[in-house]
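For this depiction, one protein chain was excluded, whereas all remaining protein chains were kept in their positions.
The letters A and B name the chains in turn, as written, and every chain counts its residues from 1.
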Amino acid sequence: MSKIKLTSIAIKVNGVVREAQVEPRTTLVDFLRDTLFLTGTHIGCEHGVCGACSVLVDGDPVRSCCMFAVQADGLSVTTVEGLAPERGKLSAIQDAFCEKHAMQCGYCTPGMLIACHALVERNPHPDEAAIREAISGNLCRCTGYQQIVDAVKHATGAKSGAHD
Amino acid sequence: MKAAAFDYVRPDSLRETLELLEQHGDDAKLIAGGQSLVPMMAMRLTRPALLIDINRLAELKNLKRSAGSILMGAGTRQRSVEDDTALHAQLPLVKCALAWVGHAQTRNRGTVGGSLVHADPSAELPLAALILDARLHLKSKAKGERELPVSEFFLGPMFSDTGATECLTAIEWPVWERQGTGAAFDEVAIRHGDFALASAAAQVQVDAQGVCLRANVGAGGVDGVPRAFPAIAERLVGQRLDNDDLLRSVAVDATATCEPGNDPHASAEYRRHLATVLMERVLRQAAWAAAASFEGSK
Partner (left out) sequence: MTEPRKFRYIGRHRRAVEHRRFVVGKGRYAADIQLQGLLHVAIVASPHAHAKIISIDTAAALAMPGVHAVLTGEELNVNTEAMLPGVDAPQVKRYPLAHGVARYSGEWVVAIVAESRALAEDAAELVEVEYEPLPHIVDPEQALQADAPLVHAANGSNVIFQRVFNWGEVDAHFAAAPHKLSYRARWARSSTVPIETFAVSAWSNDATGILDVWASIQMPKFPDQLARALRMPGNAVRVHFDVDVGGSYGVKRGLKHAVLVGYLARKTGRPVRFIEDRLENMRGGDMQGPDRIFDVTLAFDGRGIIRSMRMRAVDDVGAYAGRSPLQLGKPVGAIIGPYRIASVQYEAISVMTNKTPQEAVRGFGQAPTNYAIETGIDKVARYLNMDRIELRLRNLIGKDEFPYLIPSGTTYDSGDYATVLGKALDAAPLAEIEKERDALRARGQLAGIGISTCLEPSGGNSAFEPLFNPKNQTTTWMDSCLIRIDLNESITALMGTSTSGQAHETLVSTVVGEVLDREPDSIRVLHADSLNALPSNSPVGSRMAIMLGGAAAGAAKKLRAKLMRIAAHNLGLPESELVYQDGNIAAKTEPAKRLTWGQLVEIAHRKIHQMPKGDEPGLQEKFVLEVPTGGKLPTADGRVQMYPCHSFETHLVLASLDPQTCKVTVHRYVCGHDCGVMISPDVVHGMTYGGIAHGLGAALMEKFAFSDDGQLLSGTFMDYLLPSSMEVPSISIVDHCTPSPLTEFGQKGSGEAGYLGGPAAIASAINDALAPVGASIDALPMTPYALWHALARAEKNSS
């Protein structure tokens, strides 16, 4: 077993440049969680299916379990902790998630929020089909997705489904 | 599920990349989008000693449009192809195929070249490349540049003709004449965005009377490699494509040559059946799209 080799990286995380020494094999999600203690980003599968680990890299949603931290060197990463416009406030999507009960255990929620933020960035008024497509790479076992779809509709001004 | 230890390097140029490959050969692995590679490393199904990150190499992201073809850097992200509407008009089949590829999160990282090199027999882009008879440009330090038709590239499941010291640099996509050309891609997966149980793709060109001038059709997930059937599709040339019997016979004969595998999600027989059904469908849809291209230009 060779000695542990570390690589220096600097990643702008939620607007702040974070420098660290990491093992190349450390995934971005492990780096966020274990080194930066940003535990809002979750792990569900570590093989690129569940989307719980979604973060924005240079503004685009990606799965942080399918990327090594060294690959994010010099890039900018936004995690769920960085979605609110300011401390104590919520983004429109976050607020709508609360209003529409778009979560239960909350485990998939950070990834869902990342996917939804990315969606409205590209498409400010998505219809139901676009919303479902945008969150289709994020598995939720609690909600059956319905109240998540409702929340995005609510946040983007579209009409919601049942139980308004 | 943590990858075995490796060294990491992010070269600044293709030249440097090729030098590293020359130096490390089989011990090294290129990483582009990493959407298949990283999970495989996490499961320790693959364990390169050196990971060479070519994800940011601008040289691999060029797009050159010329008459009759498009030369696309292998490192082009799937998402940027998806967003390039001009490209859609020239490569309608690629657009159709991308609609079935993964999810926003994976397409943001995943590259076109990465998907080809990974050579998953049920992946969409390899099938599209086969149907269009794309040419691949590979480079190595020792042997320089090499070009080969994609039909010679896929050797088996997750196995492509990429030498240990080679890097796929570009994909040359033949562009068909816009008028009269139609494409279609269809697949059956139990869950949206997953690799398909079986898939099919077709691109055809017809004249104003609906007579086929050019056609190719293929299927994924029904053999160790994606399959295209240019010789069988040739039968369509000179025929009108509103003939279901003709389309079916092409599909049936094509899948007869496949050797699908068995797994808990689908038996070989079912996969063959699916591919037949889907090939007939994509031929029909491609023919409709081809016919519709005339209406658009009137």
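As a convention for this text, a contact is a pair of C-beta atoms (placed from the backbone, for glycine too) under 8 Å apart; a residue touches a chain by one contact, two chains touch by 3 or more.
All values derive from a computational prediction rather than experimental measurement.
Peer 1: Touching the absent chain in the whole complex: find that residue among A:20, A:43 or A:158.
Peer 2: In the complete complex, the chain left out is touched by residue A:43.
Peer 1: May I ask you to list the residues on chain B that touch the chain which is not drawn?
Peer 2: Residues 1-5, 43-44, 188, 190-195, 197, 263-267, 270, 273-274, 277-278 of chain B touch the chain absent from view.
Peer 1: Which residue numbers on chain A touch the omitted chain?
Peer 2: Listed in rising order, the touching residues are 1, 23, 25-26, 33-34, 37-47, 49-50, 52, 79-81, 83-84, 90, 94, 97-101, 103-110, 113, 128, 131-133, 135-149, 161-163.
Convention: only the chains that are shown with their structure count from here on.
Peer 1: Averaging over Cα atoms per chain, report the distance between chain A and chain B in Å.
Peer 2: Here chain A and chain B have centroids separated by 29 Å.
Peer 1: Please output the residues of chain A touching chain B within their complex, sorted ascending.
Peer 2: 2, 4-5, 7, 23-25, 27, 30, 46-48, 51, 54, 57, 60-63, 65-68, 70-71, 73, 115, 118-119, 134, 136-137
Peer 1: Touching chain A in the complex: which residues of chain B?
Peer 2: On the chain B side, the touching residues are 1-8, 10, 31, 34-36, 38-39, 41-43, 51, 53, 55, 79, 102-106, 108-109, 192-193.
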